[in-house]
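Just one protein chain is left out here, and the rest sit where they should.
Presenting chain A:
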Amino acid sequence: MSLKMDSATMAFTFKGGMLPMTIMELNSADPERIRRQLAGKLTQSPAFFQHTPVVLSVEKLNEPHLALERICAVCRDHKLLPVAVKGGAEPVKQSAWALGLGWFPSSDGGRGRILETVDTENSKPTEPLPAPQAASGELAATRLYRGTVRSGQQVSAAEGDLVVVGAVNAGAEVLAAGNIHVYGALRGRALAGIHGDLSAGVYCRELHAELLSVGGNYKRLEDIDSRLLGAPAEVHYSAEQLEIRPLV
């Protein structure tokens, strides 16, 4: 059914979104070196360079001043569209803004802060995650959903953990790049580590899941030991298979 009334009354709406974003991790601030490497890549995979938006990550560079304008020009020459800069010191932030680019704080700093307050036993290892999507913005990425996730509904956390305070009913699907916590019955499908994070897990108060998956390794309800059903459980990937344990 058309939802025209919405757009008719409001000029715009703000929506939280998680878009896949290519991060260009710079190991060198020399525009000429970047140009040479880009030229090589362009001939290998021309399809990639179609005004693709990229975030320039300068986290690995320890230089307070960067030739940001020239780096951006090199990117644009090769049909890459820099939209933001990630990391760097105050002068970098200011010049990014001056160039009309967004600026994201360095995720290393953010991560350090988080680790101070979170029980380290349950937190994820700090090595970079395999997929590029998972490497951006680990901060504040936990998604909280209150209420019942109903049949036909899909709730996902594209970057971090997903916490559901309520039940996930049969026919519903919950997905997260990180861990999934369900404070209620899990009757639907739960897919943790959707970008390949094998250290992710699924935790629930009552296990009846139709399907459980961590980093693409899954088990169907039929494969789950029936003694584990109906009780609190946790699911992890270990020894090349999904391990489901009672949660005590």
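The definition used in the following text is that a residue touches a chain if its C-beta (ideal position, glycine included) is under 8 Å from a C-beta of that chain, and two chains touch if they have at least 3 such contacts; residues count from 1.
Simple rule for what comes next: contacts and distances are computed from a predicted model.
For the chain of the complex excluded from view, the name given in UniProt is "Septum site-determining protein MinD" [choices: "Fe/B12 periplasmic-binding domain-containing protein", "Amino acid ABC transporter permease", "Septum site-determining protein MinD" or "Acyl-CoA dehydrogenase family protein"].
Among A:26, A:74 or A:167, only A:167 touches the chain left out of the display. Note on the undisplayed chain: of the listed residues A:22, A:37, A:106 or A:153, the one touching it is A:153. In the full complex, chain A touches the hidden chain at residues 1-3, 5-6, 9, 148, 150-153, 166-167, 169-171, 185, 187.
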